[in-house]
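Omission of a single protein chain aside, the complex is shown with its protein chains in their original locations.
== subunit A ==
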Amino acid sequence: MAPLHPAPELRRKHRRARLRTLAFLSPWLVGFSVFFAYPLLATVYFSFMHYNQIQAPTFVGLRNWKYVLGQMPLFGPALWNTLWLVVVMVALRVVFGLGIGLLVTRIKSGVGFFRTAFYLPYLAPPVAATVAFVFLLNPGTGPVNEILSTIGISAPNWFNDPAWAKPSLVLLSLWGIGDLMVIFMAALLDVPKEQYEAAELDGAGAWSKFRYVTWPSITPIVMFAVVTGVVQTMQYYTQALVAGKLASGVSVGPGSVIQPGYPDHSTLTVPQLVYSLGFQNFNTGAACVLSLVLFAIAMAVTSLLMRKSAGLQTAED
């Protein structure tokens, strides 16, 4: 019969083992606590406080939540725009990235040139790329509309039209498709050639080969692109802010604050609102509420996609 209490030596051994495990885990534990757990808990804490980042925080109950969810008219448009971009931009980027990936793996000559040409825009700094796009698509003075008008096409007002501002941002993101092109290119080159040869012997056409050979092989990569795309787009900030600000043409002095989202809040995203509330109005509580809402949505969407991804892989396996 085993003793009820282990011998002191055994306990010491167990403790040493636990400490060793903890020591190996400690870099991750420190990183997780400092960069994830603490900010998350502090965000929850501040969402119930009035805090202007200079005076001591005071408890205000659900006031910040009521303000954001019920009294802040920009919350609705910001959330809608963010979700619109998540759905449209991510879907189009994946389709376009895959298309470009297929193209650069299929072409016979000038491979290096095309791969470089499609990848280069991705290296452009986001602000510079956005400035260039706003200049090119300026409805009054931009070369794109000038060219379109000379061939008789009535061009839209791009970043100056609420209906076209988000599609213009999507165009900008498609131009910088280099990251996804590289990932898909690697995945496509990884598909075993023998499978294509076997499919050809069975009389499969181009579509059948893609549907039954290529697609099952690259599904995990597609899911990876979708999940990372969703997370990135939930945090979409720089391009939308710069495009809106530049296209508006509004001059503001160094002290003035303008509401992001020109035209008519069509480019306003949740991260812009978080920054505006937190670091322009110093309304920390409301900014934390918005961050938590964004976090919850991102978690929900990502979990859904991960489950879907696991299901897909199981089905194929």
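Going forward, a residue touches a chain if its C-beta (ideal position, glycine included) is under 8 Å from a C-beta of that chain, and two chains touch if they have at least 3 such contacts; residues count from 1.
In this section, contacts and distances are computed from a predicted model.
Per its UniProt entry, the chain excluded from the display bears the name "Probable sugar-binding periplasmic protein", taken from "Anti-sigma factor antagonist", "Rod shape-determining protein MreD", "Probable sugar-binding periplasmic protein" or "LivH_4 protein".
Remark: the omitted chain is touched by one listed residue; of A:F36, A:F113, A:Y212 or A:F282 this is A:F282. Only one residue from A:V191, A:I258, A:L292 or A:L305 touches the chain missing from this view: A:I258. The chain not shown here touches subunit A at positions 33, 37-38, 41-42, 45-46, 50, 52-58, 63-64, 67, 71-73, 138-141, 157, 160, 248-251, 253-259, 264, 279-283, 286.
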